[in-house]
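A single protein chain has been omitted; all remaining protein chains appear in their positions.
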Amino acid sequence: MIRVGVNGYGTIGKRVADAVDAQPDMEVIGVAKTQPNFEAHTAVKRGYPMYAAIPERMPLFSEAGIDVEGAVDEMVADADVVVDCTPSGIGADNKALYESHDTPAIFQGGEDADVGEVSFNARANYDDAVGVDYVRTVSCNTTGLSRIIAPLREEYGVEKVRATLVRRGGDPGQNSRGPINDILPNPIHIPSHHGPDVNTIFPDLSIDTLGLKVPATLMHVHSLNVTLEDDVTAAHVRQLLESESRVYVIPEGLGIDGAGKLKDFALDAGRPRGDLWENCVWGESIAVEGRDLYLFQAIHQESDVIPENVDAIRAMTESAEQAESMVTTDEHVGIGI
Amino acid sequence: MIRVGVNGYGTIGKRVADAVDAQPDMEVIGVAKTQPNFEAHTAVKRGYPMYAAIPERMPLFSEAGIDVEGAVDEMVADADVVVDCTPSGIGADNKALYESHDTPAIFQGGEDADVGEVSFNARANYDDAVGVDYVRTVSCNTTGLSRIIAPLREEYGVEKVRATLVRRGGDPGQNSRGPINDILPNPIHIPSHHGPDVNTIFPDLSIDTLGLKVPATLMHVHSLNVTLEDDVTAAHVRQLLESESRVYVIPEGLGIDGAGKLKDFALDAGRPRGDLWENCVWGESIAVEGRDLYLFQAIHQESDVIPENVDAIRAMTESAEQAESMVTTDEHVGIGI
Amino acid sequence: MIRVGVNGYGTIGKRVADAVDAQPDMEVIGVAKTQPNFEAHTAVKRGYPMYAAIPERMPLFSEAGIDVEGAVDEMVADADVVVDCTPSGIGADNKALYESHDTPAIFQGGEDADVGEVSFNARANYDDAVGVDYVRTVSCNTTGLSRIIAPLREEYGVEKVRATLVRRGGDPGQNSRGPINDILPNPIHIPSHHGPDVNTIFPDLSIDTLGLKVPATLMHVHSLNVTLEDDVTAAHVRQLLESESRVYVIPEGLGIDGAGKLKDFALDAGRPRGDLWENCVWGESIAVEGRDLYLFQAIHQESDVIPENVDAIRAMTESAEQAESMVTTDEHVGIGI
Partner (left out) sequence: MIRVGVNGYGTIGKRVADAVDAQPDMEVIGVAKTQPNFEAHTAVKRGYPMYAAIPERMPLFSEAGIDVEGAVDEMVADADVVVDCTPSGIGADNKALYESHDTPAIFQGGEDADVGEVSFNARANYDDAVGVDYVRTVSCNTTGLSRIIAPLREEYGVEKVRATLVRRGGDPGQNSRGPINDILPNPIHIPSHHGPDVNTIFPDLSIDTLGLKVPATLMHVHSLNVTLEDDVTAAHVRQLLESESRVYVIPEGLGIDGAGKLKDFALDAGRPRGDLWENCVWGESIAVEGRDLYLFQAIHQESDVIPENVDAIRAMTESAEQAESMVTTDEHVGIGI
């Protein structure tokens, strides 16, 4: 059993913990939090040993009726791998802690690329992380792009990617984030930083990205254009994407015309938290004009990186090859709708 | 086993079906739908026999790979009780169908009060529906108000209720509803129709309601003022509400400051669809000035009426007394967070 | 001519400057800003002498092509009255500056009440500010409530006010403020601080307020209940409110059902910035049940306090009596739709 600690138990951390807990070859030896909020109580109910990310705050947890196992460094010392799911920037600060205990660690996409030796997407570059100690799983948007680009490159060759990322302003619980009524070019500068982030996965890819932020909380939507090296048909591309386990091609007849209905669908299917770990590509949108492929996909920012974190653990600990890991992850997370 | 058919399998209908299915004394003998959309596929996965609400559309279901048992009137004929969950107004149209088969039926709050012989809230007037053939469970807002008013009346006496209902513009999947950026007095006329609807449950209650509509999808929020007949303390009221099984008093320390975090909490707890069947009253908001009680509560429009529908089935079929029914419903729906 | 300086030239400051500039007995001797953003360019176009709120930043203004007259303290020294329109909290910090130059100053509602000797609403307590050196005009919400309460008290006597304030999350340009999709009890604690703020105008008034925040930017909406001392009719109250110059009673036939159309109406009427300086009360909403008066009003947070600032200048400088000042202000600001 790979002993995994989760440092930072918020939107990403709680999902990583549950996904790790569901794997046959892993166990959650603890989660660390700064505050005894509602998520801390969830952790307790799920049976995850609780560690205090800030040792002085331990009494706050006791007052809230939550037993604390110890301070975060004990969890780090005890773990085979730590998954750092703290807010952007904190992860880099935490690296020294992981190094001081010689504990390999995974960082999230909110960190700069150089926090890890490798940036990681299971489908695209699993092998690069094999045996590596510090790995960064790329952001939700980069993960979403990588999963589409990888098969397209392998199958047809990619000349150029142009992507407009229409991003949700905040997660459902983040009620202090805006905008309320605006469409923000964000960043205004073009190309955005998302393209270079994709290049951490595909170094030689020609990609230009444009970012926007809008008043929605459920999912990002990508407007994607890929100039391929070969002539293709939309039907062929569709088949290719349908064969990818982490891409869900939405069938036409379902009446799913946005993220609201997609989430309803996931909730109806009994998915935990209504999570959509897969890229959700509208089948009807897949179109080819010459060598130009177009499509729309919705990306569930809160969950698409979760299976990637699980696979990164196996790569770093050299406990499985890519295909085996991905299949195991998919099965135990519950991918396939 | 009480044989239950669900006519209209949308936001309310799919939840009613699942809640009925979970009861030890009931079974879902079928659900009827007009279209083979994503919710139809969910029904199939859940094993509910599918009936066509519009017989001519049966071929559409077959084309979508969904087996249809028959037309809706067969389901109605076969059921002990039908729960009508069709859109507002359609329920009244359907009444003749239920009558023609002598099948008792429950209607939802979108219908006018006179569609049923009785308007129903399990906590407030269960006995009024015992043995009755046509019952209307009241709307999400009226249900939310009734659950608070009932215990306050019993314990302290209520002189007057004044409530401002800040209503969500649409459900998460209803993407064509607005407003996008407005706060609408709705209806502009005061008092709104919600007060008279509460009077179908408490005929002699003095209540004035004001309705608004805002750009949010998750829950309604009520700003409630109740002038009581007795002097009370906020602590006493809080204790009273905490003792109600279908009221959840949100503890201060959890950091839950809105509907977004409430829903996250419900999803974390593993609740199906993140449903919050209980009124969610902010404990911190309960305040008393003289005989004036104030509080804020959030009402999950998609699910608070679900346990009420289950209880209405038992009342109509005279299969359990109020307390027994409510306890059974709560246990098998999963109330208690 | 009263020589007025405006410190802080943002949402409120730019409107105060224009309103002052339009008065026959006042002139804008300067406005002070921290940054040469688009609003600074507007100031230049309007011919307002520009002062640097932070002297070290003067070069930034020159680089942007904006001539700076000097540092803010020169403006303060030169003014008969300064209107401080800096962000909440900064005003209090600035008080020492105004005192050091013996320059009377007006602060805005974002400051604590004790920043001034008097909290001010022209309709309700003009005389309290006569000859006073440091005055705070109350917030947009308190201004909106005061304008309704004053005539009701005078005409009928007020036993109790209960108000639910459904507040916009941010102004149209404040794109980093939320919520995006939530209805927030804000503050969760009841009664909210708004009631005590109204008590700075009417010390002996019995008032309980409840605050919420929603994803809208145009206007606040108040759901208001006033228990009067006399029996009245809705028609009588309506007439009373229609006779108030800073209350606009929206006629039924116009088809104005929200803040969006209200703003369109103001823009169509050629109002500068589409400002609605008046409380906008829906005529159709005015209702009386016994001694309980109810109504909905929309409050344009960006502009309702503007005429109040102008009147405060006259009161402080003892240059006009209440009625004369209000009439002059109204005429030159452009009140009356």
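Residue numbering begins at 1 within each chain, and the chains themselves are lettered A, B and C in the order written.
Methods note: contacts are C-beta pairs under 8 Å (C-beta built on N, C-alpha and C of every residue); 3 or more make two chains touch, one makes a residue touch a chain.
The shown structure was predicted, so the numbers you read here are calculated from the model rather than taken from an experiment.
When the full complex is taken into account, the listed residue touching the unshown chain is A:183, out of A:1, A:54 or A:183. Only one residue from A:35, A:199 or A:225 touches the chain missing from this view: A:225.
When the missing chain is restored to the complex, the residue among A:26, A:259 or A:316 that touches it is A:259.
Checked against the hidden chain, the listed residues B:89, B:157, B:178 or B:336 yield one contact partner: B:178. The set of chain A residues touching the chain not shown comprises 160, 162, 164, 166, 168, 179, 181-186, 188-191, 208, 210, 212, 214-221, 223, 225, 257-260, 282, 284-287, 289, 292, 294-296, 298. Considering the complete assembly, chain C touches the hidden chain via residues 14, 35-39, 41-42, 45, 64, 171-175, 180-181, 217-218, 253-258, 260-261, 263-265, 267-270, 272-274. Listed for chain B, the residues touching the missing chain in the whole complex are 168-170, 172, 174-182, 184, 215-217.
Keep this in mind: only the chains that are shown with their structure count from here on.
Chain B has its Cα centroid 36 Å from the Cα centroid of chain A.
Rounded to whole angstrom, the centroid-to-centroid distance between chain B and chain C, based on C-alpha atoms, equals 42 Å. Annotation: 46 Å between the Cα-based centres of chain A and chain C.
Those residues of chain B in touch with two or more other chains are numbered 181, 217-218, 257-258, 260.
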